[in-house]
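What follows is a single structure, written as structure tokens, with notes after it.
Rather than the whole complex, this shows some of its chains in their spots.
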Amino acid sequence: MSLDADLALTRGDLALRIGLAVGPGEVVALLGPNGAGKSTTLQLLAGTLVPDGGRVELDGVTLDDAAAGVHVRPRERRVGMVVQDYLLFPRMSVLENVAFGLRSRGLPRDRARAEARGWLARMGLEGYERRRPAELSGGQAQRVALARALIVEPRLLLLDEPLAALDAGTRPVVRAELRRHLAGYGGCTLVVTHDPLEAMVLGDRVVVLERGRVVQQGPPAEVARRPRTDYVARLVGLNLLTGTASGRTAELPTGAVVALAHDATGPVHIAFPPVAVTLSLRRPEGSARNAWPLVIADLEAHGDLVRVTADGAVPVLADVTPLAVADLGLEPGGQVWASVKASEISVYPA
Amino acid sequence: MSRTRRRQDPRVPAVLLIPAALGVAILVLPMVGLVLRAPWGGLPSILTSDEVLTALRLSLVTATVSTGVALVCGVPVAWLLARTRLPGRSVLRGLVTVPLVLPPVVGGVALLMVFGRRGLVGGWLHDTFGISLPFTTEAVVLAQVFVAMPFLIVAVEGALRTADRRYEDVAATLGATSWTTFRRVTLPGVAPGVLAGAVLCWARALGEFGATVTFAGSFPGTTRTLPLEAYVAINAGDTEVAIVLSLLMIAVSVTILVGLRDRWIGTS
Amino acid sequence: GDDGDDAAAPSGVASGPGDDAPGGTVTVLAAASLTESFETLADQLGDDHPDLEIVYSFGPSSGLVEQLLAGAPADVLATADTTTMDDAVAGGVVDSAPEIFARNTLALAVPAGNPAGVTGLADLANPDLRIAICEPQVPCGSSAQRLLDAAGVTAAPDTLTTDVKEAASLVALGEADAALIYLTDAAAVGDAVETIDVPEANTVVNEYPVAVLADAPNPEGAQALLDAITGEPGRSILDAAGFLPAQ
């Protein structure tokens, strides 16, 4: 089974135009900022929205063809979906919610329920069978929604932030369960997530959407190493600059110059991790060939480090120790020099 | 089972209380007038008379059957109006409310012209199957359905429009047929609206008079329901008996409605 | 007079500045079966008494009496039977003696062309025919009962209508093969019904009384109208509508 989609839809100020191919058994993680069109894409694939243009083919069968006026109705698509706000049927019990899809496909009640019970157990929800959705916590509701979608073994599985509400303890368990399920599953899967780790763990491939377009795609590691947009860079925790290289230097649109470790020409992306940035109060004299004067915009503790946001000709994020913050007396509005060794910088064509 | 306690809001906004009190007064005071006027002495003998008991039974049976018919036919109509894009849907919606504005006697005449022995449909039924509707209990039900079903339809359509359609989309993605979706997702979601509509419908059917008397006639035991009995009393100048019969209908309907709704909606 | 009457009553006030000719508005509560005749009467009266405006409120006789008992401001009451008029007298809203101004008799009505071949009262006993008769408790029903008794017929009705108009409609639409209705109703329905001569009909009559009301805001106008009803032109108009003269 494979999905081949070419979608066009204008909705408010979103102009969605994306091509998407998912192979049999492949799991594609869909990333992108809020409002990029991820949920809209899933709705189009599920058939609850009708595209303005383009076509959708699942397994050789045309589900949508705007030009020919073809639109297969949701229930004939055999698509499973977990939506951002769960939409559990409020008047059915948890068990009935999960069993609903199997019952709809004609399974006898007892078998459907037995299987639903199994899924609930895998989601860590034994004993919740008879609850109503209103009696669940957020994370419990999300797990029920996930079980409800997975149980029907759809040809196309669409998961919209399926783990967002899970607690830190349950999330790896459910994620592992989901990964196990997806590994032994021949259909196509699209998972929307804001969690880079989740995208890496679950996705065979990552597709990044911004403003309705695909801006980057590829294997998770590749995308993580070579971000092509600010969003991806922030997602994977890298600084990203764009400039024009000639030889061992690159010039940024602001006029600033960045020294490179290897030769390059033409438009390039320049990426380096925040921990590679050293801050000092005076212009550094060491081996770091890149040093830029900046103004501190923000300080924020995370984990053992403090993330410093600094603005200037070359805006950077820097991760430094709390000790360094104290020593240098860093505070918003303060002047500071940031330096990065050329060897820490990766450069690739834009 | 433990119940979740909800906040209890003892102070009700006065801006709402004043018109509410006025509304309740308009509806309840006339009943007080009836109660004051009722001939309490003659009550037992009137209420236990054979005619009244027969009429009461007939009224309850026909109103209930009519509500059943209205549910079976009316809920799908409401669904068509709320969920599909039939061409001419808005005209259909208008037509469906017509029995509300039609003076009941005209409604009865209209029913005769269609289902009567010489009517469009009735003529065919009569010639083909020898079936004649007027003056039968079935005719009472038909008249009540005609007059009362619109209430159900409008109430259910309103509820369907308030309901969140995304649940239906989810059901569809899970492979439910539109029938399953309707039955297991849509309908339970609008249950309070359906109940409200059924209550309206039942009450209206119980009180139905004009169309019944014209289309079904008035014969004790087969077509003479309580309102017809009351009307006979009024025409005979026996306003007091009419009042007693009306109070009986009120008592029956209030009892049944209060009992039903408490069971269905939950008290407290 | 009374402010309340002015505010509430469509009858207005008597306008007569000392004229002989009665003027102002006369409010009449009249039985529904008198609708056509009384409206014709008002038209004709307008020629003789240009200052006199007649306002009718037609309804079921019993309802009219209820309204009067509840304080309806009106000048004249005309009912379709003496029972309801008696109620009005008993309730004190009428303090003069009501006058009978018309009588009505029953007719055996059949749909145009008489498809069931009804020939007389005896056919009302035929269970195969669809028969409509008024409910015995209402005026036309008690008349019908007396008529049937006089003819020695035990009717087999399919419906006991509470109002003559229903029975008339049923015959007009062909839903009933025969019905006992008032002659005036048969006349009003027109071509759609035929009447079969019933020899015994004249033995059972129904009387229409009229009276000026005790609290009539416009007693002169009321009296003028009453005179018109009981005398000419009322007599000929009522005749035309099928009413029998008062005895």
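Chains here go by letter, A, B and C, matching the order in which they are written, and residues are numbered from 1 within each.
What we mean here is this: contacts are C-beta pairs under 8 Å (C-beta built on N, C-alpha and C of every residue); 3 or more make two chains touch, one makes a residue touch a chain.
Since we're looking at a predicted model, the values are computed, not measured.
Chain composition of the whole assembly in this file works out to A x2, B x2, C x1.
Heads up, the rule we're going with is that only the chains that are shown with their structure count from here on.
Our note on geometry: subunit A versus subunit C, Cα centroid distance of 86 Å, whole angstroms. Rounded to a whole number, the gap between the C-alpha centres of subunit A and subunit B is 55 angstrom. Separating the CA-averaged centres of subunit B and subunit C is a span of 34 Å.
In subunit A, no residue reaches two or more other chains under the touch definition.
Subunit C meets subunit B in the complex at residues 60-63, 65-66, 83-84, 87, 130, 132, 135, 137-139, 157-163, 166, 169-170, 173-175. Looking at the complex, you find that subunit A touches subunit B at residues 46-48, 73-75, 77-81, 83, 87, 89-92, 100-101, 103-105, 148-149, 152, 154.
By the touch criterion given at the top, residues 109, 112-113, 116-118, 134-135, 213-214, 216-220, 223-224, 228, 231-239 of subunit B touch subunit C in their complex.
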